[in-house]
Structures are given as C-alpha cells and as structure tokens.
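All protein chains of the complex are present and in place, except for one that has been dropped.
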Amino acid sequence: MNQLGMFAALCDIIRRDLLLALRRRSDVLTTVLFFILVGSLFPLGVGPEPAVLRTIAPGVLWVAALLSCLLSLGRLFTADYADGVLEQMLLIPQPLSLLVIGKVTAHWLISGLPVVLLSPLLGLQFGLTGEALGVLTLSLLLGTPTLSFIGAIGAALTLGVRGSSVLIALLVLPLFIPVLIFGAGAVSSSASGIGAGAHLSLLGAGLLLALALAPWATATSLRIALE
Amino acid sequence: MMGFARINWFKYSSPQAFYPLAGRLIPWCAAAAMLLIGAGLYLGFFVAPTDFQQGQSYRIIFVHVPAAWMSMFLYVVMAIWAGLGLGLNARPSFMMAQAIAPTGALFTFLALVTGAMWGKPTWGAWWVWDARLTSELILLFLYGGVMLLRTSIDDSRRADRASAVFALVGVVNVPIIYFSVRWWNTLHQGASVSMTAAPKMAATMLMAMLVMTLGFWMYSLAVTLARMRCVILERERQASWDTPPSQQDALEVS
Partner (left out) sequence: MLKADNVSCVRGERRLITALSFTLERGRLLAVTGANGSGKTSLLRMLCGLLPAEQGRVLWDGEDVRACRERYLASLIYIGHLNSLKDDLTPVENVTISARLAGEAISVEKTCEALEAVGLARAIHRLPTRVLSQGQKRRVSLARLWVSQRVLWILDEPFAALDAASTGLLMQQLRAHLSHGGIVIAATHQEIEVGADRLDQLRLAG
C-alpha cells in the first residue's frame, strides 16, 4: 500500500512537471535549439573536412549534450523555490529523495530525451555512419540521465545563491567528466571497430550509481537550502 | 609524549579551548616542516642518483609526487571533516574542513606546476594530457568548487553544510574520475613516459620522497591550524569567550 502510494506520488510529480513544461514550451525548445546550434558551430570552426569531422564528432556531440543539460539545470528547482512550491514539496508525507527522483526524471524527459532523439541527425551532419550513429544514441540514452542526476545536486546546492548560474557550471562540469569520457569513448571505439560494449556497460554502471546516491545528496542539499 | 595521553581531548573540541592549543602547536609544526622539507630537498637534489634516462630533470618528482599525494590526502581529510560535521552537526568540524581546503588547493596547484616543469624537458611540451596531471587538474576544479560555493553563500551555517555536501560528492567521484581518466589515457595512447613509471625507485629516492611528504604534512598542519585560528576569530566574534580564566572555571563548574 505504502509502496503503491510512493509510486503514485512519483507519477504525480512527473506529471505536474510535464504539465508545467507544456505550458512553457519555449523553455524546452531553447535547450534543443542550443544543442543543435552548438553542434553546428564546430564544422564552421574546424572546417568541413569529413575525416576531421568524423574524428571529433563523438566528443563534440557529447560536449554539446553536456552543455545543453547544464543550461536547463538552472530551471530544475529555481522556479519552485521562488514561488514557495518547493517548501510545500518538502512537507509532502513521502521521502524527499522520491520527490527528487520525480523531478529529475521529468527534467530528463523534457531536456535530455529530445537531445537523445535528435542526436542521430547531428551525427549524420558529422558523417557518422550506421553503427556509430546507433552507439551515439545509445550512449546518450544511458548517459544523459546520469547528467541530470548529478546536475540536480549542483542545482540544489546553488539554490538562491548569488551568481548561481555560473557557480553551478563550475560545480557540476568536473563531475560530468567520467560520463563524457565513457560516452564519447563508446562512439569513438565503435567507429574504430573495437566495439563499444565496455564503455556502454560503464555508462550503465554510472547511471545506477547516480540513481543510488544522487537523490540522497540532492535531498540533503535541498533541506540545507530551504532552512 | 606520555603527558598527552592524560589530556581529555574532548575539551579541545570547543573553539575556546582549541584556539590557544593551536597557537602552541603551530611553531612546532612549522619548525618540523622546515627541517623535513630542507632535508628532503637535500636528499632529492644532491644525494639521490642521477637517472640514466632522464638525467637531472627527473629530480622535480621529489616535489611533484609528494605534492600530488598530499593534494589527494588533504581532499579526503577535508571530506572526512565535512562528513563528521554533517553527521554530528558539529561546527568545529566544518571550520576544520574550511581551513584545509586552501592548503589542499595549493598542493594541487604545486603538483600541476611541477608536472608541467617536468613535462617540458621530458615530453617537449609544458602540458601533456597525462593521466595523473589531468586528474590533478580536475581535483583543482573540485577544490575550487568547494571554496567558491562557501564564499558565495552568505549564511555561514548554510555555507558550511552546502560545501560539506559538495566535498562528499567530490570524494565519491574522485576515484571514478581517476579511473576514467586512466582508461581514457590508455585508449588514446598519450604520453609514452608516465610519471608513475619514472625511474626505478632507489632506496634513497623513496627516502627523500617520504621525508618530503612528512615535511609537507607538517606544513599543512601548521598552516591549517593558523587558518583555523583565523576562522574561529571570525566566526566567534559575537561570542565573548575571552572571559578571565577564573570566570570560565566557574562556568564549567555550574
């Protein structure tokens, strides 16, 4: 019964955040457009040489995904913090980590999933072929939720702090590095024919670890921020 | 030394009692640091044998390796104090974490600079994406994050606790980051001469490194204690614990 109640609460939170995102569609579009734009800048900067583009594609696309996740992290808690809703959420008779999982899931659905779905398109622009494209999408699918979970810690820590948008980048980007390495590495090694299995397993392990630890850390940080 | 055993250590967990104790310890730690670092430098620069492959330039590792060890060690110590602070809700623990962070960042920076100085003659470039150097760079970012987060939050209680959470998140991540950078490095076949696989350790070299590490450790203690005194003065400016000893005794009795 209690477990059922927890699951229902989780769904309620996700549904609420999705409804809010639906009312502010421009926010969602900004993230996606940012991803496409950053990805398109690199060929302009590096030159249209197909071989070069194919080499830098995994890193560039992963960094673009990372930055677009960072861009949307500021919105994760700030609006709810400013209008007092976050305070009410702390008073929900459910574990606070559950609320965090719900909010992060919604955040990923809004800002992570579109990036994952669009990535093959950008991959094509960089001359990636069949298998590498699939691995790119798969690696983003496994990696971007981890980014959202880690980023939530930074978002909660910098809540209501002066210059929080820059600070959050400084806190969170170093923590993103392993995800970047394994994510981009998966695409590179699949392109060079080594196979991406090991990288993808490590990404999966990272996701599980983030799922286990990050909600707790975020919940603690939210309590600290709202004292 | 025997006298120390009878001291009630809990007595020193309050800022009032800690402040004079730290004042008495600092000169000793500082003197030990100077002696040990001097001896370590002498051993490393004059006693240790010249390396047949890298010549004299390898001698920078007598600074680089202890500094790198220290930077990681201090991060863990800082995280432990931060964790204690969160777990026990103890302000002195947070102050300790706050006092350690700049010293840790300094050693990280030192490790990076000496690494670059070693890289120029060895690899022919100031910066090579060597696994150890890259990890140190990321560690510097983490130290920076802890300190920046603290300074950007005005409320000291929140600043303490938020930076403690970040320090703990960082300490979980440091091994993962280190592992991932190693993995990335082997895949991309970066530098062929790694710092860890540098010359075979002669006994004198190991000795020099250990003496240097001890010296750095003493230095960290001295500087941390001095900074701790400043932090205490700053934080406790509201409280008036500089009451005459007689009054303080009376308070303890009641």
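Letters A and B name the chains as they come in the text, with residue numbers starting at 1 for each one.
Following the convention adopted for this analysis, a residue touches a chain if its C-beta (ideal position, glycine included) is under 8 Å from a C-beta of that chain, and two chains touch if they have at least 3 such contacts.
It should be emphasised that the depicted structure is a prediction, and the values quoted were computed from it without experimental measurement.
In the complete complex, the residue from A:Leu37, A:Ile92 or A:Ile194 that touches the missing chain is A:Ile92. Residue positions on subunit A in contact with the hidden chain: 5, 9, 12-13, 16, 19-20, 23-24, 79, 83-85, 87-95, 226-227, in rising order.
Just so we're on the same page, only the chains that are shown with their structure count from here on.
Mean C-alpha positions place subunit A and subunit B at a centre distance of 33 Å. Those residues of subunit B lying in contact with subunit A across their complex are 86, 138, 141-142, 144-145, 148-149, 152-154, 157-158, 161-162, 165-166, 168-170, 172-173, 176-177, 179-181, 183-184, 187.
Of all residues in subunit A, those touching subunit B in their complex are 153, 157-158, 161-164, 167, 170-171, 173-175, 177-178, 181-182, 185, 188-189, 202, 206, 209, 213, 217, 220-221, 224-225, 227.
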